[in-house]
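Heads up, one of the protein chains got dropped from this complex, but the rest are sitting where they should.
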Amino acid sequence: MIIKLKQNISHKKLNDFLDWLNEKGFDYHINRSLGGILITLLNYPKAFDEKSIKAWDIVQDIKRVEEPYKYASRSYKREDSIIDVNGIKIGGDNTVIIAGPCSVESKEQIIEIAKKVKKSGANILRGGAYKPRTSPYSFQGKGLDGIELLLLAKKETGLPIVSEIMDASDIDKFEDIDILQVGARNMQNFSLLKALGEQDKPVLLKRGLSSTYEELLLSAEHILARGNPNVILCERGIRTFETATRNTLDITAVPWLKERTHLPIIVDPSHAAGIYNMVRPLSMAAISSGCDGLMIEVHNDPVHALSDGAQSINPERFDSLVDDLFKLKDFLNNENIKFFD
Amino acid sequence: MIIKLKQNISHKKLNDFLDWLNEKGFDYHINRSLGGILITLLNYPKAFDEKSIKAWDIVQDIKRVEEPYKYASRSYKREDSIIDVNGIKIGGDNTVIIAGPCSVESKEQIIEIAKKVKKSGANILRGGAYKPRTSPYSFQGKGLDGIELLLLAKKETGLPIVSEIMDASDIDKFEDIDILQVGARNMQNFSLLKALGEQDKPVLLKRGLSSTYEELLLSAEHILARGNPNVILCERGIRTFETATRNTLDITAVPWLKERTHLPIIVDPSHAAGIYNMVRPLSMAAISSGCDGLMIEVHNDPVHALSDGAQSINPERFDSLVDDLFKLKDFLNNENIKFFD
Amino acid sequence: MIIKLKQNISHKKLNDFLDWLNEKGFDYHINRSLGGILITLLNYPKAFDEKSIKAWDIVQDIKRVEEPYKYASRSYKREDSIIDVNGIKIGGDNTVIIAGPCSVESKEQIIEIAKKVKKSGANILRGGAYKPRTSPYSFQGKGLDGIELLLLAKKETGLPIVSEIMDASDIDKFEDIDILQVGARNMQNFSLLKALGEQDKPVLLKRGLSSTYEELLLSAEHILARGNPNVILCERGIRTFETATRNTLDITAVPWLKERTHLPIIVDPSHAAGIYNMVRPLSMAAISSGCDGLMIEVHNDPVHALSDGAQSINPERFDSLVDDLFKLKDFLNNENIKFFD
Partner (left out) sequence: MIIKLKQNISHKKLNDFLDWLNEKGFDYHINRSLGGILITLLNYPKAFDEKSIKAWDIVQDIKRVEEPYKYASRSYKREDSIIDVNGIKIGGDNTVIIAGPCSVESKEQIIEIAKKVKKSGANILRGGAYKPRTSPYSFQGKGLDGIELLLLAKKETGLPIVSEIMDASDIDKFEDIDILQVGARNMQNFSLLKALGEQDKPVLLKRGLSSTYEELLLSAEHILARGNPNVILCERGIRTFETATRNTLDITAVPWLKERTHLPIIVDPSHAAGIYNMVRPLSMAAISSGCDGLMIEVHNDPVHALSDGAQSINPERFDSLVDDLFKLKDFLNNENIKFFD
């Protein structure tokens, strides 16, 4: 439920109202940026009586959220959201290329890869410091040391950094990281989403292995409704009966989501297929479906990578691929190809 | 098992050998076109003793099929198969555009659509005469009348025709149809596959709703092993948990299959998504993934179509789409974009 | 659409009406057994004008089928259907145990197994003569010879026989087989369903690997609407992401279907799990969920079975299992346990 307050109300009245909401057990977010004060009520029982809210004279209007999501929808915001990350724009007519290794392994590794992918045209560096691993006996990432190595690579190349956060209590450690990634397994970790909604750093939200489009938008809504408008969606393959590939890239997610949301949508062909030589054709397909960018795993020594080597491409392959992707993007722009009609 | 016979053997000896195979209960196909006589044994128990075959002096060599499929594989035939349908080439560097309504409804309908899609650049006309319908109470197609209407449209426009066959006993009715389509629900109707393998008309084999890539290739192998080399594969979406779309287009099927088979692979974005305005972005994506063509449902009056109206585009949308697809194909050719590296 | 004709109409008028339906392209089934003459129209366009039917004075009433299925539903027939197979009753309070090998391999094998499963308490013998096999190079069954061996085993033991039919043109070969099985891959082979609806032998209809409950009922409806009321449904596992088992037994199918249909429902734990030692616990679970019987693969030498050895149990295990299943069934009956409340 969204409560629109009247103009020019006193601090006293506002505070009385907020105290009353607290007392009633409501959880809420205040948004002052949209021509007045809007209060989004979260966590309320359907049976709650609206009249007790309307009884407050500072309330101008209340609106139930009838669609499952509101802030994520095109009906709320018609034009594409463009998210600015240190000058790199994501969304709208821009195409972002995020590249880097699955895991940060060493200073030499991450700096060498960062330099190479930058030279090839990547805009943002990816690298895992905290890794969600199915087995407790697998390499779990270098943790804080990994974060520091990523920041060294950032200093060296100027590339903004995206890295996965697994726990709300780690937010401080990501202070200088530019984009916080929520992994597929955490797409419905609502504690984490809530914490990310209460800060304003951009969030890269990956679709869960068996999450529907609508569930992805609702997870974004958990972040947006708490005041952080900077959400980037990511299609990274879903789990199906097909075992020849690691997951099944659901390319239809791109146009379906773009029709319904203003948020940028990128595609991760590396995790989707799990096979390095599928990365090229899937990247081409993704750009042609109208997505806002790609996230590609690049490793200088895929065979010896500590994680996900089979799906990583080497810098040479990446260079040739990016070259073709930019040509494709230019073609689509120059010919003014529409993705919808 | 494949038996290679020696050169210059007598008719008598060959016939004795074939009689013996019959007696032992073997089902086989004879192929004379590959530099000698090859006999492919189908339907044999794994435990069968090879020595009794080797004991025949006309047998030069026998080879067990160790991979699950043989004739469909790139290791059997390195270069792309190109299937010629009345001068239209499918496979290799060609891109085929198959278009038309889900069902043939009337003479006016099919001829109007045929003329329009031809003008837009389609190479082949599709139209259903025999329709597999989940409910016995739905429109089941016009049957033989539908076939006749398709042939009228062929006469009028010169476009070759593809139409779905549901039963081996109908083959005679499809005498003048150019490509026989096996629908997704019949991908493992082995009686039908066997009959189609024993004639030489091209077969368009659609992937089953929950069939793996390997099962698709094995269904093709059922046809190929009986002597018909003209099989076109078609990815048309798989069944997943996602309900926002009719099916989930598995775009990775294109590069995965092209790496392993020489057979052409086309994509049907209409059935995959089941939503008309997904057809454009999915068609663009499919061409960029390296597929050999598209099969698109076009209806002159989608709202009143007797079947699949929601996923059909009208001739105007089709015209604009084909225009862009040809530009995209030219771009990919001119820039010499590779789909593998 | 169902047309009810008036009482005591002349042959002449009836024939005129049927000729007219033919002329209009309708496909129909006539049912005289339900207090008058009912004509079920199949294969009609939704747009067809009912008035032209009502204009016939022999027509008393017409009724559109609004639910997706009619003859299969509990609202059409409240009490359980009980299908009589040579005195063996399937449905109602009865529990049928169908057992036998995946494939008929030899006279000795099928007769030995038949005798043993009969002694253990099985009511019906199963055995494959025509086998649908993913690969053309696998053992495809013994065909007509297999049918003959099954009939020998029937003669020897008196057990009725169920065997899979893959093609409508094979119906004559199954003349002395008691139940015709439609395999999972053919659940939507509508040509086959149509042929089976036009004869009256009981049909065992297996759920497709990715077919919904409703699609299963609609496939049954294809048979029922043509006049054959003897359909037995079979849950045999669906295809999911889980690869530890061959398929995933969807046990909820039993109560969900029993609530909506009067048709008997049996469970095949052998194909569902694909692992021999899952057969026992799954059989126990199936009986406790309220199913009407089980179909279990039993082989006298599972290790050397020509097909599906891994999921077959030996006669000793079967004997012990059936013993416990009968005790369980007695317990459920004696305690008057309800499956719904």
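When the chains are written out, they are named A, B and C in that same order, and each has its own residue count from 1.
Basically, a residue touches a chain if its C-beta (ideal position, glycine included) is under 8 Å from a C-beta of that chain, and two chains touch if they have at least 3 such contacts.
Computed from a predicted model, the values in this text were never measured in an experiment.
Q: Among the chains you can see, which ones touch the chain that has been omitted?
A: Counting the whole assembly, the omitted chain is in touch with A, B, C.
Q: Which is it among C:Asp19, C:Asp57 or C:Glu242 that touches the chain not included here?
A: C:Glu242
Q: Please identify which residue in A:Arg126, A:His222 or A:Arg317 touches the non-displayed chain.
A: Reading the full complex, the residue touching the unseen chain is A:His222.
Q: Touching the hidden chain in the complete assembly: which of C:Asn31, C:Gln199 or C:Thr212 does that?
A: C:Thr212
Q: Looking at the whole complex, which of A:Gln60, A:Gln188 or A:Asn300 touches the chain that is not displayed?
A: Of the listed residues, the one touching the omitted chain is A:Gln188.
Q: Can you list where subunit B touches the absent chain?
A: 210, 239-241, 243
Q: Since one chain has been left out of the picture, which residues of subunit C touch it in the full complex?
A: Spelled out for subunit C, the touching residues are 210, 212-214, 238, 240-245, 248-252, 254-256, 259, 272-273, 275, 277-278, 280-282, 284-290, 317, 320-321, 324, 327-328, 331, 335, 337-341.
Q: Which residue numbers on subunit A touch the omitted chain?
A: 1, 25, 27, 41-47, 65, 68-69, 132-142, 145, 166-169, 185-186, 188-191, 209-210, 215, 218-219, 221-222, 225-226, 239, 304, 306
Operating definition for what follows: only the chains that are shown with their structure count from here on.
Q: By CA centroid distance, what chain is farthest from subunit B?
A: Measuring from the centre of subunit B, the most distant chain centre belongs to A.
Q: Suppose each chain is reduced to the average of its Cα coordinates; what separation in Å results between subunit A and subunit B?
A: 40
Q: Quick one: report the Å distance separating subunit A from subunit C, using the average Cα coordinate of each chain.
A: Measuring from centre to centre gives 49 Å for this pair.
Q: Among the residues of subunit B, which are close enough to touch at least two other chains?
A: Each of 210 in subunit B touches at least two other chains.
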